[in-house]
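Worksheet: the structure to be examined is printed underneath.
All protein chains of the complex are present and in place, except for one that has been dropped.
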Amino acid sequence: MTEDLLKVDGLKAYYQMNYFGIEREVRAVDDITMTIRKNEIYGIAGESSSGKTSFIKVLAAAIRPPMRIIAGSVKYDFKGLSVDVADASPEQIEAIRWRHLSYIMQGSMSVLNPVRRIGKTFEDFAMRPLGLSGAAYRERVLNHLERLKLRPDVLRAYPHELSGGMRQRVTIGLATVCHPEFVIADEPTTALDVVVQKEVLGLIREIQQDMGSSVVFVTHDMSVHANMTDRVGIIYAGRLVEEGPTRQMFFAPKHPYTAHLVASLPRIGDTTQRPALEGRPPSLANPPSGCRFHPRCPLAIDKCKAEVPPLMTVANDHRSACWRWQDVEPLVAPQKAVMA
Amino acid sequence: MSTLLEVRNVSKRFTMGGLLSRKTVDAVQDASLTLSAETPEIFTIIGESGSGKTTLARMILGLELPTSGEISFRGKTVSHRVSRQERLDFMANVQPVFQNPFEAFNPLKRIDRYLESTARRFLKLSARDDLDGAMDGALQKVGLSLAEVKGRYPHEMSGGQLQRAAIARALIPNPPLLVADEPVSMVDASLRMSIVNLLKSLRDDLGVSVIYITHDLATAYYISNRLIIMQRGRIVEMGDARTVLDNPEHPYSRLLKASVLSTEDAGSGKLATDPAMVKLAGELSGTAGRLIDRPDGRMVRVYS
Partner (left out) sequence: MFAVFRDLIRYNIEFAIGLMLVSVVVIFASLSFFSPVDPSLIYTTIPDQPPSWQYWFGTNSRGQDMFWQLSTALRNSLTFGIIVAVISRVISITVGLLSGYVGGWVDRGLMFVNDIFVAVPIFPVLVLFYFVLRNNMDSLTLALIMACFGWPFDARLIRSVALGLKHREFTRHAVFAGMSTRKVLLEEHLPYVMPIVFATFMNNMLWSIGLEVTLAVLGFTNINNPTIGTVLYWANSHSAMVVGVWWWIVIPVILIVMTFIGLFLLAMSMNEYIDPRSRLRRMGA
């Protein structure tokens, strides 16, 4: 349970562009250190242009110019195969893809080729990494579809003949048919309606527990994190500002940004005035000095403007990058205030 | 009591496809609702994609004509097929707020020109000082100022600021009614609440009624007075927001509430929805039924 599958150490990934003579550097991922354990769902939360998309691109070994890894390492420790994505050869990456590392993407339509039947797409993706053929392959796929509550005849369908929820289940099937040890799910349910969303989320969790793999689940929606994940990491302006067990993050956040995100979620049955956070997320091309949250932070002191707070252990398994973490209070009292 | 907006037995049918494969879609079926002129309120339309909520909003704005039934604003039928003067008179009273703040303003143009055009056209102002005063006044209402907005392009502002500027523009003619179609679904999490709170203060402090269209039950509960829940073009439940959402009666409303992800059990990983509930709600979606009144003031669609 506590074995690590992925170790990210001091990762810096910048976009470096030379565009019509103007040099720009966008520090999308700036010094992130974290680990992801075996058999857990790790949630990554962050707003648009917080760098979370760039971060998972690195995790998925999809690093393309203008993005470049400046420093740090991203070490995977698969069964009998260790790979550092930061300096792996294309062959090494090809060897781990789908077999060990796969992803569920946001738009199911962009993954599924619209003019190919689902069954063909499955063959394209899964046949080679599985190393099976004929009856064995077919049985494996059909078993897997059954687990996703999909009927075998979806294999003969074209993507446009399926509903949004079904399509998303098919993409989940594609990503998990090889039983990868590590799955990255990038906003897989954002485009779905609430009823279907919950169903799809439940399915991802079920499959994860069946396979015992690790899932990195990325979404900006905190209520999804609350129900999906075992641990949550919050990314703000390219930095990991807080991470911890999901329950503690929601009921005892130790970073003012997290406290705000949690407090601003309205709840049915509660009409108390919700606080709103002023200001805007900073630009990654020109981030504020010190703690990047300080211009919007209600607790900011002079030290926050000058010195970058490191991730400090604030409780068991719970780290926060805030100089004043001891003063952070949950902004809205949880209704069922029972701490784990 | 005078009525501000009346939607009476409105249906909208779209015909799709060419000559050979003609398909009709009933986007809205027999919808009725009334907003009173005296008491400003936030009236929420809840529904998933395909429920007809956006079509209903477009009809209220006069962008789309109902196939049957009538929509009237202060006794006048809403339509885009009227003289330009009548259409402008309507626009001075009913203003829209759109979903995507990054699309609300032309990315090649400065933001203030929309505000200026609105002030010029609806307030009949022309002097520089008057125009600036009207623009600044509206921007102050949403927590911005003319100094922050003037001369700036959309990409220079955050989603939250843009949505506020869009609301400020809509407020310039002092309209009694705003129609907001999913105004926060594309705004960042940390800025979302400021927009929701703003809509609330428009009602409380400025007496503006808002038709708030959303799929998010939690914000609907937080700000609305009354709401309707739509399923596949039909209103299935209607009434006081708190009464309905605290204790939904229609199977579909119950399913929606059960599907809301709450943070109360954070970390416990409970994600199961009762399949019987999904089945029951799904079976009802094609059935007509009828809306009946309940003693607590709500209306529910029943099938018998």
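A and B are the chain letters, set down in written order, and residue numbers restart from 1 in every chain.
Rule of thumb we're sticking to: a contact is a pair of C-beta atoms (placed from the backbone, for glycine too) under 8 Å apart; a residue touches a chain by one contact, two chains touch by 3 or more.
On a predicted model such as this, the values are computed, not experimentally measured, just so you know.
Q: Return the single residue from B:N9, B:T39 or B:S117 that touches the missing chain.
A: Going through B:N9, B:T39 or B:S117 one by one, B:S117 is the residue touching the chain not shown.
Q: For the chain left out of this view, which of A:V111, A:I204, A:L284 or A:C304 touches it?
A: Reading the full complex, the residue touching the unseen chain is A:L284.
Q: Of the residues A:V26, A:I104, A:L148 or A:V224, I need the one that contacts the missing chain.
A: With A:V26, A:I104, A:L148 or A:V224 as choices, the missing chain is touched by A:V26.
Q: In terms of residues, what is the contact footprint of the unshown chain on chain B?
A: Interface residues of chain B facing the absent chain: 63, 84, 88, 91, 95-96, 98-100, 103-109, 114-115, 117-118, 120-122, 153, 155-156, 166, 169-170.
Convention: only the chains that are shown with their structure count from here on.
Q: Taking the mean of the CA coordinates per chain, how far is chain A from chain B in Å?
A: Roughly 32 Å separates the two chain centres.
Q: For the complex, which residues does chain B have touching chain A?
A: Going by the criterion above, the answer is residues 48-49, 157-161, 188-194, 196-197, 215, 217-219, 221-222, 242, 245-246, 255-257, 259-273, 278, 281.
Q: For chain A, which residues count as touching chain B in their complex?
A: The touching residues are 45, 47-48, 193-195, 197-199, 201-202, 205, 220-224, 226-230, 245-251, 257, 260-262, 264-271, 273-278, 280-281, 296, 334-336, 340.
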